[in-house]
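All protein chains of the complex are present and in place, except for one that has been dropped.
Presenting chain A:
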Amino acid sequence: MLALDTSKKLSFSKLIASGDLVIVYERHETMKAVKVCEGSVFQNRFGMFKHSHWIGLPFGSKVYSNKSGYVYLLAPSPELWTLVLSHRTQILYIADISFVIMYLEIVPGCLVLESGTGSGSLTTSLVRAVAPTGHVHTFDFHEQRAASAREDFERTGVSSMVTVGVRDIQGKGFPDELCGLADAVFLDLPQPWLVIVSAAKMLKPDATLCSFSPCIEQVQRSCEALRTNFTDIRTFEVLLRTYEVREVKINSMRGQGGSPCQQPPCKRRHTNEGSDKQESVSSAIMARPSAEARGHTGYLTFARLRCSA
């Protein structure tokens, strides 16, 4: 998934090989991660697909099933991975992930600490941000989940950049070996205020921290705990609104341009046909917000470790 050295740049060798991870795209929001294997088959409602037909094709290709159905084979990325990974816990999605990485000021070479690992959704993006010279230490107190995360990181080819530890961070704090080395700390825990003091020990001065909490009461307690050693404490909510785009047929009335009541608001309308014909049917490309939206994921609280003299 990541190009960890210049000989393996993302734009090179985009041909599918046995052992590669591909993202099978059926349609929007229906995708699946599949490991390509010479003798295997992939089955879905469109039919049966032989992996052997996929090998040697470029990523991004359209492939057909035995029943003339088709899918697209996309190259994996952290964004696509977030949409296809198996949820062992509630995960973070792209809106929160992208904001966290920007606001924590994570760049290549950084050392980042994370707890809990959960399903590794954010972790995969953190690895991308610190590659190739940085590292991510992620901790989860659940042994099974930590093991599943390790497997996923192997599958996506990022395991050299991330270390998964089984540790109760709320009870014990972060390990002493990492004291003063972290450029950023991310917390997704039920009681993050218990970890603030330990996080402060891990961070370099002026380095950043983020705590993700679904409930405002958690945010209040975390902010209180942050005030002693941290500054620039800011809490945000981030959401995404998506739009649907459709070509819509419009019957315009006799005369020029159609009567006002038939036309949608100007800023949303784009007529591509002449409108001076009588009773013509023209089409316009229109956009409107999707009806469904995520209302809330969690509050993101950011802070910086104070500089001491």
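Methods note: contacts are C-beta pairs under 8 Å (C-beta built on N, C-alpha and C of every residue); 3 or more make two chains touch, one makes a residue touch a chain; residues count from 1.
Assume contacts and distances are computed from a predicted model.
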item	value
Record-based protein name (UniProt) of the chain missing from this complex, from "acetyl-CoA carboxytransferase", "Large ribosomal subunit protein mL62", "tRNA (adenine(58)-N(1))-methyltransferase non-catalytic subunit TRM6" or "ATP synthase subunit epsilon, mitochondrial"	"tRNA (adenine(58)-N(1))-methyltransferase non-catalytic subunit TRM6"
Contacting the left-out chain in the complete assembly, out of A:K35, A:K172 or A:R227	A:R227
Options A:S40, A:S159 or A:T235, residue touching the unrepresented chain	A:T235
Full-complex contact with the absent chain, from A:L21, A:I97, A:L113 or A:M202	A:I97
Chain not shown, touching residues in chain A	2-6, 8-12, 14, 25, 28, 57-62, 72-75, 77-80, 94-95, 97-99, 101-103, 105, 107-110, 125, 128-129, 131-134, 183, 204-206, 216, 219-220, 223-224, 227-228, 231, 233-243, 245, 247, 267-268, 270, 285-287, 289, 299, 301, 304, 306-309
